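Here is the structure we will look at.
A single protein chain has been omitted from the complex, and every remaining protein chain is retained in its original position.
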Amino acid sequence: MTVLNLAQALNQALDTALDRDKRVLVIGEDVGRTGGVFRVTDGLRARHDGERVVDTPVAESGIVGTAFGMAVGGLRPVVEIQFMGFSYPAFDQVISHVARIRNRSQHRFTAPMVIRIPYGGGIGAAEHHSESAEAIYAHTPGLKVVVPSGPYDAKGLLLAAIEDPDPVVFLEPIRLYRAVKEEVPEGFYTVPLGEARVIRPGADVTLVTYGAMTKEARQAAEILARDQIEVEVIDLRSLVPLDIDTVVGSVERTGRAVVVHEAPRTAGFGAELVAQIQERCLFSLEAPIRRVTGWDTVFPLKRTEHHYLPGADRIVAAVRATRED
Amino acid sequence: MTVLNLAQALNQALDTALDRDKRVLVIGEDVGRTGGVFRVTDGLRARHDGERVVDTPVAESGIVGTAFGMAVGGLRPVVEIQFMGFSYPAFDQVISHVARIRNRSQHRFTAPMVIRIPYGGGIGAAEHHSESAEAIYAHTPGLKVVVPSGPYDAKGLLLAAIEDPDPVVFLEPIRLYRAVKEEVPEGFYTVPLGEARVIRPGADVTLVTYGAMTKEARQAAEILARDQIEVEVIDLRSLVPLDIDTVVGSVERTGRAVVVHEAPRTAGFGAELVAQIQERCLFSLEAPIRRVTGWDTVFPLKRTEHHYLPGADRIVAAVRATRED
Amino acid sequence: MLQILDPSGELVADPPFDHTLGRRLYRAMVVARIYDRKCTSLQKQGRLATYAPFEGQEAAQVGSAAALLPEDWVVATYRDAAAMWMQGYPWELLILGRTGDERGGSPPDHVPVLPPSVTVGAHMLHAVGLAWAARANGEPRVAMTYFGDGATSEGDFHEAMNLAAVYRTGTVFLCQNNQYAISLSREEQTRSETIAQKADAYGMPGVQVDGNDLMAVYAASTEAVNRARTGDGPTLIEAVTYRLGPHTTSDDPDRYRDEAETAHWRLRDPIERMRRYLERVDEWDAGWQQQLEEEGTQEIERAVELAESLPPRPAAYLFDTMFEQPTPQLLAQRQELLEAAQP
Partner (left out) sequence: MLQILDPSGELVADPPFDHTLGRRLYRAMVVARIYDRKCTSLQKQGRLATYAPFEGQEAAQVGSAAALLPEDWVVATYRDAAAMWMQGYPWELLILGRTGDERGGSPPDHVPVLPPSVTVGAHMLHAVGLAWAARANGEPRVAMTYFGDGATSEGDFHEAMNLAAVYRTGTVFLCQNNQYAISLSREEQTRSETIAQKADAYGMPGVQVDGNDLMAVYAASTEAVNRARTGDGPTLIEAVTYRLGPHTTSDDPDRYRDEAETAHWRLRDPIERMRRYLERVDEWDAGWQQQLEEEGTQEIERAVELAESLPPRPAAYLFDTMFEQPTPQLLAQRQELLEAAQP
């Protein structure tokens, strides 16, 4: 057990996967010599050579399309897209081929691959570097969508994603790469995809979130606890498959729910959560489910991103409001 | 006034726009000599020449990216993407540039352009030819998303979209191109973007839908009427801007709502409708809002698409069920 | 432009194969055309969904696929049934796919052919990854990808060509330049004189061959396949041919090309060219032709029967082919569908 941050935990997961499975390879822009923009692949090329940790030209569609062929051909590629804003040129490959080959060939061919994408804002980055497009991937049949929020989960979920027989879009909250440290076991272990985690129990209001927003949710819960408002915070960990039972179970007890994400609100994943919660337990609801989300705007640049990002303050306000509804 | 089907009405709209505004041009694959796969642009090249009705190579990103430059440069391009499944290669251009230039340049540059996309299934088409990705575009800040369901609206909405100072994704229900006929005025008129239409009043249950599904919704309403169940059917006509007031007003009266679309359910636009309805009038709800949608699967091929497409039968069942909840 | 057999069936260079193979490939072209025409008529009868005929492109497909070993990958399009069949994809599955049944996308385990790509351009990259995987697995397999002139306008063509060259993957890019992307002529698609010359942009060898010359296509493909197999990297082959039929059964070519042009290419029919040659060397006679056509017709009729005799599947299959194990959401939706099914 060593204490690692999220980036280090992911690095260890990739190193472990490369060690234990000859079929695994890491491929992306600058993942080799520089170890990636966020150093998540740091040192891997030196330890596993350039044939298995591959620096590529700037061609996202090409990278994903090639990795798709590799996966169909029996390898287990782990693609890194430099920032979520640069996953869009590869969108056609993902939605039209990666997500479909199993269905198209009725299980004859499959694409077991992982597409790692740093996502979200909070570091004052340039345009296109703070995107949260998880809803788009979650809306695409045939993809699994995983979002870790801490080092332990990150490593276990990434190893599970690499072992998964189907394609996984693995979203890494940029803001948390170095913000959270945790004890992480050496070697191989997995955290199953599709199991939410209650990161804080509470009886009054259910707070449902994932990825970067778990930090703000925790903070909000602590602030509210001072006023004896006990918030149950749920980290979904994966959007597809979705562990809705854990969410519904909680809301049935609390009668109140707030969903939180950084992505724009309209048709964001929060809407799906609201829809499923009210389908399953409308009559337990004592108040409308509120959404604390990014706005329906372009993610702003450094000087104003704080106006966009849902912070503990907005979450606290929403929780208080839902108790007054 | 002549009776036209939806494709003819769109053709007339384009012809009218090309006549009255020199800045307008139509560009896309096979839109010229063949008049497009669905003949929506039939005859336009002959009437307005190849400089304004432009056949392009097979390069969706190139078409949209070039049209974007045209729009910034003062033209009013109307792009045709052959099928929604082929809009994905252009996705980066749409989300990263078309939708953003106004914000990026703080109104200094704008991209007034229309991207016409035939969408939806029901004609037993090949893979990728039956997509419904409206939620993806509706989730993208900076785009308007319009979906006509009849000839009169189609012409008026398309002319409004072409006049609009901002980019509009204009989704055309393939199945309705020739299925509905209506009296359509000659010449120029517009139907404002962002106004839903109650296509059938009713006091018992609110049915919210758009595009191809309006036909099934109407049918369902007629079937239910035989049992004295009066369904209010709302055709949104545009998803962005969204006329939620009309929807909420109706649900406040009926207390029950069913949302219907053809796209996959998870993170589909129906989820957004459910979320906003319960935010606005949870306490008027006498039953959970139900979603009748496509499944979270790839759109199936000809022999089994009937298993996928929400039909009047599924809508009827959902309406009955919501009255028993 | 590489040519071995001129349109009249005269040799203008040494033949790349002996009469045995020549007759086998001639037979393949004849059967392929029977399949192609059968599909068009089935479509007219409403027994198939939209169909994209390849009449006129038989030599380009048969000649190239003939250069492959059984374990080599083929990644092709909606118009490449002949090439896919050459590599082991059963006619009945090709037909089944065209009836609008996903089961047509699932070839037997030993057949290294992906289901036909319907999107234009994207699939070329898959052949780059497949060849890469073969090398990584130490398998001497190459990947041949088929695409049209129109596909070369897509960004994915560029990325596939560049990545294949950069990583020297054993990929063969077989472009059937049939002169049209639906209604857009080759000249309107790009200003490069040939498609073959586009290979220079990637430091890749490119060759233009007479795509209606079975021998030329076979010779160029064999050379490219050997280069790929021996680790010397990818090749672009432009097979100059012509789509004699419509783009698909719902296309009307009169809107964008005239009779005369089609007639001109009719005279360059790849099957007739090879027939003349075989006749000239006494390897063809009317009797054999009749036999081929009878065998071919039987073979295709049998395939049609097989495809059409397959019972439809219960709706539940939809949910069972998305992942190895359906997610809880899919299971719930399957349940919902089954309940909706019962009145």
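Structure notes:
Per-chain residue numbering starts at 1, and chain names A, B and C are given in the order in which the chains are listed.
Operating definition for what follows: contacts are C-beta pairs under 8 Å (C-beta built on N, C-alpha and C of every residue); 3 or more make two chains touch, one makes a residue touch a chain.
All values reported here derive from a predicted model rather than from experimental measurement.
Of C:T77, C:S106, C:N162 or C:N177, it is C:N162 that touches the chain left out of the display.
Among B:E29, B:D42, B:D92 or B:E172, the one in contact with the hidden chain is B:D92. Checked against the full complex, the one of B:T56, B:S130 or B:T266 touching the unshown chain is B:T56.
Residue in contact with the omitted chain (choice from C:S8, C:S41, C:Q197 or C:T230): C:Q197.
Residue positions on chain A in contact with the hidden chain: 29-30, 32-35, 37, 55-59, 61-62, 85-86, 89, 124-129, 265-266, 295-298, 300-305, 307-308, 313-314, 317, in rising order. Remark: the residues of chain C touching the chain excluded from display are 153-159, 162, 165-166, 188-193, 197-198, 200-204.
For chain B, the residues in touch with the chain missing from this view are 25, 51, 56-57, 59, 61-62, 65-75, 77, 92-93, 96-97, 101-110, 141-142, 144, 165-166, 194, 240-245.
Keep in mind that, in the parts below, only the chains that are shown with their structure count from here on.
Across A-C and B-C, the chain pair carrying more C-beta contacts is A-C. The distance from the centre of chain A to the centre of chain B, with each centre set as the mean of the Cα atoms, comes to 30 Å. Centre to centre, using the average C-alpha position, chain A and chain C are separated by 40 Å. Across the assembly, chain C contributes 102, 119, 122, 155-156, 321-322, 327, 329 as residues in contact with two or more other chains.
Among the residues of chain B, those in touch with two or more other chains are 61, 85, 89, 127-128, 266, 295-298.
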